[in-house]
Every structure is written in C-alpha cells, then in structure tokens.
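Please find one structure pasted underneath; my questions will follow.
Every protein chain but one is kept in place in this view of the complex.
Our next item is subunit A:
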C-alpha cells in the first residue's frame, strides 16, 4: 500500500463504516426483512391497491412540485440575502432556519389555522373557490414550508464565493444582465441548487407531522404515504407497512440517484 501523509485512515474509515451500518443500513435491512414476509406478489397487490397508489402519487407528486417551488423561491431569497445589503437582512437571514427548528406538528397546526376556511388566509381564498386546508394543495404548502431552508442554505455559500469580476467580464464582453445570469451565474449555481433540491425533495417525501394536520387525510384524495403506513401499523399489519416503506425507499433512492447524476453532469467542469 502506498504511504499516506494523512494519519488515521484505518481507524476513521472503520468508524465511518460502523456508524453508517448501525445508523443507516441496519434499520433499512430490518425494514427489507420485514417486508419480505409478504413476498413479491403480495408487495405488488399491496402497492397497486387504489388507496396506496393514490397516496403514492400524492406523496411523490407534491414532494417534487414543492422541491421545484423551493428551488425557485430559495434561489431568489438566497440571491437577495447575499447580493444586497438592507436593514434587517440578518434578521431575515435568521428567519430562514425557523422551519428547521419548529416542531413539525406545531407548524402543521399553525398552517392549518391559517389556511382553514375560517383562517386568515383561508377566508380570503374561500370566496375565490380555492380550498387549501384538507386538500392536496394543503399537502403541497406544508411540504414547501418544511423544505424551504435547504435550497437557501446550500446556495448561500456558493453565491458568496462568486467573484464579482466574472460578471464584470461578461458585461464588458457585451452580455446583457439576463445573458450574464443564464450563461454565467446560473450554470455555476446549478450544482448547489440541485443539492438543495434533492434535500428539499427528500425532506418533503418523508414529512409527516406538519402534513397530516393540514391534509385532512381523506383516503384517495389527501392521504400521504407515511400516513398509509401509520394506519397499517395501527391495524398490526407490520409486513404491509414495511412493504409500503420499501416502495418509498426505492422510489426515493431512484430520485436521489437521478439528481446526483444530473449534479455530476452539472459539475463536469470542476477540477479533476
């Protein structure tokens, strides 16, 4: 083996593998083991029941959509927080982290109170025929709320590290502001944006606490997958619950893999 300058490789790698095994892999393996109780056929019938299929679509559809919304809004917020100085900037900056800190149930109740037909915002939307609470739209709003900080926090350091002179170079070469943004800045931000997107997506897929309050949990309409699992657990159908869990896991893994490949492509210019 080649000599290494950095000491402690064996020890630290051993620790990392043990830790990942205990904290991440072991529970997932137990999940897979439990799910294997109903077999492939059972899994397929289980997942293709209309109620589960509807929840699957809602959970992943809303999560992807919320991550897209968060990517756009997060880019804008990070841009303003980094590029401009204005009174209260640090306060707003601190505000970004609140969705991390708030217990999700509290967030769910607060959102429900706001968006219920009698709530502050809900009452304004009701005359327009828009219902938020107890509909898929409510699910989406809760997911946007919990996923919001990720994009902002992953983009901020990258935005701060961008040198002013690349923008000045683009301008003096004749590029408009829009061309400078789309051709120079955005491609440089894209890898971090994708990271933020993936984190927001993962968070939204797994979100439970805040969503169940505002969703109303009407089967076939506003029921999310994690709730389907909880309902099955309450009926002591552990294998079924595990099976749904495995499906979620597989789908999430595929999504994150796709994002990670996209990210690699977006960073093809980085140092090799």
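Rule of thumb we're sticking to: a residue touches a chain if its C-beta (ideal position, glycine included) is under 8 Å from a C-beta of that chain, and two chains touch if they have at least 3 such contacts; residues count from 1.
Heads up, the rule we're going with is that contacts and distances are computed from a predicted model.
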item	value
Chain not present in the shown complex, as UniProt names it (candidates "Ubiquinone biosynthesis protein UbiU", "RNA polymerase, sigma subunit, ECF family", "Sulfate transport system ATP-binding protein" or "Tripartite-type tricarboxylate transporter, receptor component TctC")	"Sulfate transport system ATP-binding protein"
Touching residue (missing chain; options A:62, A:170 or A:248)	A:170
Contact with the hidden chain (one of A:40, A:86 or A:269)	A:269
Interface with the unshown chain - residue positions in subunit A	163, 165-166, 168-176, 179, 183-184, 187-188, 269-272
